[in-house]
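Heads up, one of the protein chains got dropped from this complex, but the rest are sitting where they should.
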Amino acid sequence: MNFDFSEDAKAVREHASRFLRERVPSGAVRKHIESGAAYDKALWSEIAEMGWLGATIPEAFGGSAMGYETACVLAEEIGAVVAPVPFGPSLYLASEALLAFGSDAQKRTWLPLLASGEKIGCFAIADGEGDPAPENVRAHVVGGKLTCEKFPVPNAEGTDVAIVVARREAGGVGLFIAPLDGHGVERVTLRGLDVANPQVALRLVDTPVEPLAGGQDWAAVTKLLDRAAILFAFEQIGGARAALDMAVTYAKSRYAFGRPIGSFQAVKHKLADMYVAIEIARSNAYFGAWALERDAAELPLAAATARTAASEAYQFAAKENIQVHGGMGFTWESDCHLYYTRAKALALAIGSVRHWKRALMTRLDQRNEAADGF
Amino acid sequence: MNFDFSEDAKAVREHASRFLRERVPSGAVRKHIESGAAYDKALWSEIAEMGWLGATIPEAFGGSAMGYETACVLAEEIGAVVAPVPFGPSLYLASEALLAFGSDAQKRTWLPLLASGEKIGCFAIADGEGDPAPENVRAHVVGGKLTCEKFPVPNAEGTDVAIVVARREAGGVGLFIAPLDGHGVERVTLRGLDVANPQVALRLVDTPVEPLAGGQDWAAVTKLLDRAAILFAFEQIGGARAALDMAVTYAKSRYAFGRPIGSFQAVKHKLADMYVAIEIARSNAYFGAWALERDAAELPLAAATARTAASEAYQFAAKENIQVHGGMGFTWESDCHLYYTRAKALALAIGSVRHWKRALMTRLDQRNEAADGF
Amino acid sequence: MDFEDTPEEATFRAEVRAFLDANTTRKSTERAYRKRALDEADVARAKQWQAQKADAGFAAITWPTEYGGRGGSMIQHLIYAQEEENYVVPQHIFNQSIGLALPTIMTHGRKDRVERFARPALRGEEIWCQLFSEPAAGSDLGGLRTRAVRDGDEWVINGQKIWTSNAYFADFGMLVARSDANVVKHAGLTFFYIDMKSPGIEIRRIRQISGASNFCEVFFTDVRIPDSQRLGAVGEGWKVAMTMLLNERLVVGQAEGPDFEDIYALAKLVLLEGAPAIEDVAVRERLADWYIQQQGLRLTKFRTMTALSRGKTPGPEASITKLVSATKLQDIASFGIDLLGMAGAAMDPRIAPMNAWFQEALLYAPGKRIAGGTDEVLRNIIAERVLKLPGDMRADKDLPFRDIPTGAKS
Partner (left out) sequence: MDFEDTPEEATFRAEVRAFLDANTTRKSTERAYRKRALDEADVARAKQWQAQKADAGFAAITWPTEYGGRGGSMIQHLIYAQEEENYVVPQHIFNQSIGLALPTIMTHGRKDRVERFARPALRGEEIWCQLFSEPAAGSDLGGLRTRAVRDGDEWVINGQKIWTSNAYFADFGMLVARSDANVVKHAGLTFFYIDMKSPGIEIRRIRQISGASNFCEVFFTDVRIPDSQRLGAVGEGWKVAMTMLLNERLVVGQAEGPDFEDIYALAKLVLLEGAPAIEDVAVRERLADWYIQQQGLRLTKFRTMTALSRGKTPGPEASITKLVSATKLQDIASFGIDLLGMAGAAMDPRIAPMNAWFQEALLYAPGKRIAGGTDEVLRNIIAERVLKLPGDMRADKDLPFRDIPTGAKS
């Protein structure tokens, strides 16, 4: 029984945690937002330098090949500081799509650039309202070109290449590479719930796109989302844990009626409930990490479970962190809101809790039917 | 604005409350259960004497014609002491069915007997698992006779007449009068979750039944259930309030760590939440009483709202009352369990929370469509 | 039971409607998703409308006639509010003046003070704000630290207040400050009114999560107040503040924002698995919960009105309303956003339905669970005042204020 991260992964985590806490201290994200920049370019270079962006990428393609366990702990630490970089879109989605479905040429073209941070990826699936589902995809590739408006696309601002989900000429839905420095690309920034996480309407007019060789059906999209879901779960747990830490620290130092508010059961039990929700999510995420590392058959179910638990735990922790902070909690000057809005944005990013809960049940049905010998 | 009970109804409530608290003090229901009797016959005679059983019945049919508002407050007080009498089945369902759908002859035959308490009614709708729905009715009248097993039938033991929901020979579903002293009637007592509320499997073999003249379609069943739902809501609120009162009293007198447990926020806030749930349910029930008194067009929606809120509030209050009592709460020697099991039994009696929640939404759809001019 | 007015109430309601019909227009049936930040023009419009109401006798219904009120009842006040809700009127910014400040002056001030301030407040010519909360004194208001030091016929104020609505256009403020730190905390407070233009007052807007600024911080540096502006005796500020807060609790009501009708409308609009979301049973069950709560609160208000109509003092209903509606608001906002799936994170009004109302609500909902009494304070109130449960243990009991633990390293 070894249901814990490897010593390597733990060492990376410790280093990452120390680095990020120093590099992105309280207030840094708010300052970044006020700067108006799409992402923190210096920070991006630094984490590229440390090999984080190539964590899942083999050395043959310029990656650091740290492995998925390590990618999971990095995601958690990135989440804990709400780091203002497009880590998820580029690593969990764009790189992952190329790794899973790219031709050798596509991998050789893009992965080294993504691993080095020279190019940044994003992922365009939504065509307006709706959760991931083939019938919700409206963008349609015609003659190798796309004319569409994909929105919202998280973090598309300042990124160089999009993996786009679109209808194929041959029918069905597939994954396509759309370089964003190409023809007919326009980005309209949309006001986002989470102002540190810019949303974009990506308008393409006759933009040439390239199909991801192995990713030309909905099953590929599902597989990609499942793998990303596990990494997102860790990012969410990182945020949830940080929100809980904030709340605990505040509850110990803030006094009312002559005593720390953390000595009142209403506060104390709320914090205990946050802790419990996070631990349940964390254990489920660990199982996801295990499945991801070995591409196990359990991955789809593990992903849906980890994703749902993490989305709910983060939203709960972020919301109640504000409540523990009282009046200060809903001011801009506190970090509370970063977690609150990020929790919601991440819970929607690759499909809502409803979507994943239902996926979870479908996968359980399948597992049970298989076990029953159907 | 007069959204409160009439002075008459309040006077009856005060009297009923005093009478029942004295007549059914703590422990009385447990003693009754241990006696093995189907219901408390002496208590039944006493409440008949006071006209309670004829509260909704016009004087012409031997009733006391106290009106529905009064019936509501009586239901609440009956609920508060978990009185061991088949008040609901006889008053809210059997009498109500006769009043709403009986021919003049049927009313003249049965209502005076029900009002005087000489005969007791019950209501047989379930054919095993399921909520009220025409497709769940399996009993089938053939040649004016019924051969079927209706189960579970609450309080059917010791009662004299059942209003039975069954399929009609002419198609559809209707309400039928089945005298239980007639041919081919067998009652099998079933172990009930709520031991003070005996459940019966009512086996009829070629038992002659009489259709309720005006109640020969599913709409009639729905109407009857809606009207009963409001009276049940008051009974449920009575129980919920009593469970809250028990919990509050205990929390004030029980000491731990040198202070009353009611001074701990975990207990205090739980009790506040119980109070809030009950007040929300109570206000919704008041609206039901208003609708019932004047047979308002709002009745179906008001009934579903009142019923759902009351079922949930009672279950919540009864469950957390045990928690507040700690170890003593789950012993037989405490009254806590009477409320706990009764809460569940009442929440199922005329259909589950799920059933009524969905009915609520259907009725809202209808109201909104009507308002939209469809 | 009935929902009808008494003959007197009906007459009054007709009068109200006549006034509103003559002076403004009925709202359309469409819900307005109004933004809530006030600019100068809003304030001017609000003042003008207030003057009109004053002329017609609706500005301060429960005030005595000698000060320009109607000498009317609470139920008349509610009837007016009920009716006005159906009309297009400027946002009301006089609750603190009419409902809190002037009643306090009437109770604790000299008659000439009332005569000086009543009419301008009534007509909206002077606006009042409330200077109670402090960064270190929120739920524990009695722990406030702003100092009032006597200097001859004057008091010198130093400290900081926070969460003051409307401070930047208010003319006067109601201030509680600590005049004695050597006695137990509630005994060392004194109540004043203060000219918001006094030298030494600095006002800063507080930026909230949503970007809006509905509240201010107010800083006091050697601000001087004549002793004649004291209300109540020295050291009796807590008592004065409490009578005022009791009134406030009655005023604080429903957390405004998307409610059942709105989430129902959204669910009709949005598709879920190929059909309108409103047809999804899981969505329906969740919506039913909110209908029950919303309807329960609405009907609870009718029970309150009935009590008022019979001359009774209303109970803790306002606490229930705020407690339930604030969480309901936050849940509905979150649920509505989730209905949009991946598009929910964009709150651009070009994309987000209903002018991004659900997203806006998600951002301000946390404040609703805190401002005007946190969820926790409201549960304490219900438990202690309604259910009569014993109070919590007090770490600050019997201690002189200066000795109460604050967590500050000494």
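Each chain gets a letter, A, B and C, in the order it is written, and its residues are counted from 1.
We adopt the following convention: a contact is a pair of C-beta atoms (placed from the backbone, for glycine too) under 8 Å apart; a residue touches a chain by one contact, two chains touch by 3 or more.
Note that the structure is predicted; figures quoted are calculated from it, not measured.
Among B:112, B:130, B:179 or B:208, only B:130 touches the chain left out of the display.
Which of B:154, B:174, B:239 or B:288 touches the hidden chain is settled by the complete complex: it is B:154.
The residue touching the chain not shown here, chosen from A:110, A:151, A:176 or A:286, is A:286. Where chain A meets the omitted chain, the residues involved are 1-6, 69, 244, 248, 251-252, 259-260, 262-265, 267-269, 271-273, 275-276, 279-281, 283-284, 286-287, 289-290, 293, 305, 308-309, 354, 357-358, 360-361, 364-365, 368. Although one chain is not drawn, its touching partners on chain B can still be listed: residues 125-126, 128-133, 135-136, 151-152, 154, 190-194, 197, 199, 201, 253-260, 264, 266-267, 315, 319, 322-323, 326-333, 336-337, 340-341, 344-345, 347-355.
For chain C, the residues touching the absent chain in the complete assembly are 280-282, 284-285, 392-393, 395.
The definition used in the following text is that only the chains that are shown with their structure count from here on.
Taking the mean of the C-alpha atoms as each chain's centre, chain A and chain C sit 39 Å apart. With each centre defined as the average position of its C-alpha atoms, the distance from chain A to chain B rounds to 52 Å.
Looking at chain A, residues 264, 266 sit in touch with two or more other chains. Residue positions of chain C touching 2 or more other chains: 376, 379, 392.
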